[in-house]
Each structure stands twice: as structure tokens, then as C-alpha cells.
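If you scroll down you'll find the structure; I have some questions about it.
Yeah, one chain of the complex is gone here, protein chain that is, but the others are all in their spots.
The block that comes next holds chain A.
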Amino acid sequence: MRTTDTPPALREDSSRPPNPLFRNLTAKLASLPMVLTALVVFVGCTGWTIVHSFTGSKLLPKLKWVGFDQYEKLWNTRRWLVSIENLALYGIFSLCFTLVIGFTLAALLDRKIRFEAAFRTIFLYPFALSFIVTGLVWQWILNPDLGIQSVVRSMGFTSFEFDPLYNASIVIYGLLIAGLWQGTGFVMVIMLAGLRGIDEDVWKAARVDGIPVWKTYVRVIIPMMRPVFITALVVITSGIIKVYDLVVAMTAGGPGIASEVPAKYVYDRMFSSQNLGQGFAASTMMLLAVVVVLIPWAYLEFGGKKHD
């Protein structure tokens, strides 16, 4: 989207109207590859996928129409329904906690504490690890025979029980812990950058007026950081929807199907079950979910500006 927008500076330049097609030709030429990529790869392949989700394609894509059969089957599959529920739970908790913890950590670091650089590195470090490594490490930490449970038990609390990865009703929170551990550091850094961008004078003014620090944060600083929050939101949300590798590394969807997620369903159906049609139907549903969230947001965000 960004690539096709004309820079705002040009809009004011309306004194002599040349052919708008040739205006800023170099920039348009330069963005042509990206425009083509976007059209062919994103739009084209998305369309192809949607079309094939209405076919009975197995291992190879074939145009053998089956109508809405794949979707009917999809919504009658327990595993898909469990996946959706898991994604919703993981998404809501992950979004809230990442933002709250990320901002709190950033605000604390911003209070000019000692060893700030050391803390910042510690908090950011997990982000340098892939989800596969994160998942494996946390699989060990949460394993009742190796990790936290066995350590606490060896200290004498023999009835202590903590095995989220082997308990179907709480396994999603086990994933959440690992996800938060990995992701909050990055959000903290984004927030910290935002806080550093706040003019020192704002703080001085607040102090002169005698506004308490927490109130300054909530009423002044956070509203000023709106673009930073939007960025963080986009980063976190896209991470949530595509969550796949963490699950594969930590639980492989288990116990049973208790920690399955939609992306894993798509992959397994397409490649393991050799049922492309079903995988395409599931991925089309994922796209639809994203679009449903994105369109109202994009309308509010970009649509309003024209009426300024």
C-alpha cells in the first residue's frame, strides 16, 4: 500500500497540472518491482489459493470443483475448532500481557536506573532466539521430571505439581509463558524508543503542575505514544496469527489436540495429509479472519484523514 501512495508533498503542488501519470517517474519506476511482487505474489497467489479451496485437490492442485465441501468438512472438524479456540485464548492473553509487561518494563528502565544497559540486554536477549529454541528450552523447563516441578520437589515440597504441558486444560498457558518470555523484550525496546522520543519539557511541565508520575504516564505519555503502540500492536498481532513453530517445538499440538493452532492445521493438511483443498480452505478462513479485523481498522486509520 505504501509503495503506491504518492507522497503528501505532491498533493499541494497543484498550480500547474502535468500528466499525473508521469509525475515523479523515477520513484514510480523504482517501486514497480515491488508493485509487481505485491500483485503477483500476494494478490495473485491469494486468489489462486482461494480458487483452489473450492476444489477436491489432493497432493496436486486440480480444478475439480466440489463447492463448499472443504469448508463444510473444516467446520465439522474438532481439531479446527480447538485450534480456533486456542488461537483466540493465546491471542487475547498474549496481546494484553505483552503490551502491559513491555510498557511497564520500558517505563521502569526509563526512570534512569543504574545498569540500564545490562537490564535492557537481558530483557531483549530472548528475542534473539528462534521460536524453535525457545520452545525446546521451555519444554525442558516445564517438563515435570526435569524442570521447575522437580526442582521445587527436591527442595522438600513433594506434593508440588506444575506440569502445564501435560495437562490439556492449561497447556495453552504453558505456550503463553514461553511466548511472552520471547516476545516482551522486543516490545519493551520499541516502547523504550518511544519513551525516549518524548520531549523532556513534557515531564518538566507535568512536574511543575504537580501531576503524579503515574498519572502523567496514563494521561499524557501513553496518548503521545499512539504510533508506537500501533507499531507494537501490528508486530504482536502478526506474531500471534502465524504462531506455529513454538507449538511444534513445545508440544507438537499435544497433549492430544489440546494445543493445536490454525497454522499447524493448514500445514499438516497440505503436506502431511496430502489434502491441498482442505489446507487451502483453512488458510482462506485465516485470511478472512485477518481481513475482518484489518478492514475496519484500516478504514479508521487511513479513511479519516481525507476529511481533515
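One rule holds for everything that comes next: a residue touches a chain if its C-beta (ideal position, glycine included) is under 8 Å from a C-beta of that chain, and two chains touch if they have at least 3 such contacts; residues count from 1.
Convention: contacts and distances are computed from a predicted model.
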_Listed names "Probable sugar-binding periplasmic protein", "Bcr-type benzoyl-CoA reductase subunit C", "Putative spermidine/putrescine transport system permease protein" or "Carbon monoxide dehydrogenase", matching UniProt entry of the absent chain_ = "Probable sugar-binding periplasmic protein"
*Out of A:L36, A:L59, A:A128 or A:I230, point to the residue that touches the absent chain in the complete complex.*
A:L59
*With respect to the chain omitted from the figure, which of A:L63, A:V202, A:A252 or A:V293 is a touching residue?*
A:A252
_Touching residues of chain A against the unshown chain: what are they?_
58-60, 77-79, 139, 143-145, 163, 166, 168, 251-258, 268-269, 271-275, 278
